[in-house]
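A protein chain is absent from this complex, but the other protein chains hold their places.
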Amino acid sequence: MLSQSDNELLTKVGPGTPMGELLRRFWIPGLLEEEVPTPDCPPVRLRLLGEDLVAYRDTDGRVGILDNYCPHRRASLFFGRNEEGGLRCVYHGWKFDADGSCVDMPSEPAESNFRDKVRVTAYPAVARGGIVWLYMGPPDLQPEPPAFEWSLLPEGQRVAIKRLEECNWAQAVEGGIDSSHISFLHRNLADLNPDAPKTLHQKYAAGDRSPSFTIKPTDYGFMVGARRNAEEGHQYWRVTQFLTPFYTMIPPVLVRDTDSRNMGYGGHAWVPIDDDNTWTWNLSASPHRPYEESRRGGGLEEALDAKYRPLRNIDNDYELDREMQRSVNYTGIVGINTQDRAVQESMGRVVDRTAEHLGTTDAAVIAFRRRLMRMALALQEGIEPAEASHGDWYRVRSASAVLPTGVPFDVGAAALLTPSSR
Amino acid sequence: MLSQSDNELLTKVGPGTPMGELLRRFWIPGLLEEEVPTPDCPPVRLRLLGEDLVAYRDTDGRVGILDNYCPHRRASLFFGRNEEGGLRCVYHGWKFDADGSCVDMPSEPAESNFRDKVRVTAYPAVARGGIVWLYMGPPDLQPEPPAFEWSLLPEGQRVAIKRLEECNWAQAVEGGIDSSHISFLHRNLADLNPDAPKTLHQKYAAGDRSPSFTIKPTDYGFMVGARRNAEEGHQYWRVTQFLTPFYTMIPPVLVRDTDSRNMGYGGHAWVPIDDDNTWTWNLSASPHRPYEESRRGGGLEEALDAKYRPLRNIDNDYELDREMQRSVNYTGIVGINTQDRAVQESMGRVVDRTAEHLGTTDAAVIAFRRRLMRMALALQEGIEPAEASHGDWYRVRSASAVLPTGVPFDVGAAALLTPSSR
Partner (left out) sequence: MLSQSDNELLTKVGPGTPMGELLRRFWIPGLLEEEVPTPDCPPVRLRLLGEDLVAYRDTDGRVGILDNYCPHRRASLFFGRNEEGGLRCVYHGWKFDADGSCVDMPSEPAESNFRDKVRVTAYPAVARGGIVWLYMGPPDLQPEPPAFEWSLLPEGQRVAIKRLEECNWAQAVEGGIDSSHISFLHRNLADLNPDAPKTLHQKYAAGDRSPSFTIKPTDYGFMVGARRNAEEGHQYWRVTQFLTPFYTMIPPVLVRDTDSRNMGYGGHAWVPIDDDNTWTWNLSASPHRPYEESRRGGGLEEALDAKYRPLRNIDNDYELDREMQRSVNYTGIVGINTQDRAVQESMGRVVDRTAEHLGTTDAAVIAFRRRLMRMALALQEGIEPAEASHGDWYRVRSASAVLPTGVPFDVGAAALLTPSSR
């Protein structure tokens, strides 16, 4: 449970808010490269942390991220002409490059130096892992982007998908680090059939529905170890990574044995559009082999409209089918991501944390809030977040493993928890 | 005319408001039994007095009314599984019975007693007259439900219909107790034709368009006697009942003689969804014989969408037909209920009572406001409303009668005004 003021501290991300200022210290996944595919392609709208922006790719292939509003009379640059190294406002022809400099101001007399006095807000952008990242913080503090394994793999060995989630970012993150819901929300009712074929994960998860959780703080965030009973003298561990400010890595699915090195590593980023909306990213790495298309099914992908809003959404109750809920799966909703989104959005745009009742399985949720609120308050007192400036810290993996009873997960699974373990 | 603060006192119904607290002392018609037809059927959303709720029928056929938000992390219980005596949240499997007790908490360790510490807000519910009623007030003050005649008749001799009205409840009630609009809003222009066949009611109403009104306070509310001239030495009385907090009973239509005992008795309840929306109920009793289908026409029923919103609504100006308005009826709108709803909604979500001008025909409107505001203020001072705890007071009827000139309506029509008059 949080006080109302702490709930606002945690959730509000606009300019000048403590959490908004903290998030602006980090590089942020902004849009898919496919949204600005080619030089001089049409600009696109972009809203992040409550700011209306426009993204475009210039003649040289560089991506620019500008304030949506022309600094002259505030016409939208979305309607602009993307041409010859800059984005030109259609109202009076003022043209801006990706640094925000005004490079042409044809409406002013030739002798005027007004052009040199005008800039548009521009945020640095880099492309990595199929994503355009941007940095919205103080220029003199601009760090390196985080070195996520998936962000550095070549095309074909990584996947980045985004979609709209119609609620605040923090309750989405809380869904992502809450491992205990796996046994319920995403449950397939066939797991009740003792004769149905099962993965090792399904076998252990069905055998022990209330795992115990261990939080292990790290430089970049924390690890959540979920422990279940396994065979005599062994314990089954699933290790979720939380990386500040809004990333998770989901444990790989244990199929046949304790070796997860052949598998992909999936995760999420929950990027605030504003206080009430979030871009939910699926970000996956397959470091040892190409992703097959078949691997990309399993509920991870959702049909989207042209604005990346899922077709299964709150307006149609996520196509909830009560008969399916009775006989096939726990929710009657198709798709793991849709199931997650449904419960997160069902709490309202910003969940009322003054009225919740957290149990022992909510340890990760509590750890997330404390970490982020502490960082935000520290920044208010001038203490910069070290996490933002150590992108190398983010080169980690999640893990699933069966370990001898009593061995701490961070020791027993140490070799699995970084990409260097190949 | 009311001051702005009195207008807010009268209209606001959320938790903690004076009027909201008063209304929570009464049993409230919540939903149709048909909405939760069978044991373990899908739960449905319900919003009343500004609170988001979910209703379901459990395995034993009992209806539960719970807070929409699971007390754990506030996922919506609408998405829940209705199974084996309770509604189970799909997020972590917490299950609640109709009393609000948590009867299963599978995400917590077996040894935990956290389950006993958690409850969800649950409101008592009973089924009567095809309606699920609920009580949202202090448990120790829970009264008996009101003994409306229609609520105690067997199926086939009663009708309950609900539909959405997109304005505050109080202006809807004011429309219901305002007998004088009958001569205008609901007028059929054929009554101008002296040769057209008429009911006795039509004959008297056409002959005297400005009836005089007498308010007679009662234990449960008040009666409104509307007096018109009738044959020499006689007066035509229509007696409308207002029963606190939001019920009316409409006088039966006098067809051929002064005996209304063979007729049905219709009425309304206007139940606040929130400050801006209302469930408008038509509630009718036919104590002496089954309702024929033909009786249910006459403008009382409206085509509704799946969420009980009328198809004739403010978005399409209620399908107003100006040619019909010129030649057929007063409004150009089909249906008595639609005509009422049109004018009530046309005032805006909450009518600005600081700008009205009440005439002599508005005596009942004034009496309603005074009664409700007095009760709400009294409750603020600790005086409980006696009306809420005397459900037997609600066993009354409306009446229409031709009485000798000078006889008070409550004396002359006394035998018609209670069901005991059979």
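Every chain is named by a letter (A and B) in the order it is written, and numbering of its residues begins at 1.
Basically, a residue touches a chain if its C-beta (ideal position, glycine included) is under 8 Å from a C-beta of that chain, and two chains touch if they have at least 3 such contacts.
Since this is a predicted model, take the numbers as computed values, not measurements.
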Quiz prompt | Contact with the hidden chain (one of A:32, A:75 or A:366) | solution = A:75
Quiz prompt | Hidden partner chain, touching residue among B:142, B:212 or B:229 | solution = B:212
Quiz item: Given the contact definition stated above, which residue among A:37, A:106 or A:156 touches the chain not shown here?
Solution: A:106
Quiz item: Can you list where chain A touches the absent chain?
Solution: 42, 69, 71-76, 78-79, 81, 90-93, 105-110, 112, 114, 117-118
Quiz prompt | Hidden partner chain, residues of chain B it touches | solution = 174, 178, 180-181, 183-185, 209-210, 212, 317, 320, 322, 325, 330-331, 333, 339, 342-344, 346-348, 351-353, 355-362, 365
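FYI, only the chains that are shown with their structure count from here on.
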Practice problem: Compute the distance, rounded to whole Å, between the mean C-alpha positions of chain A and chain B. | Solution: 48
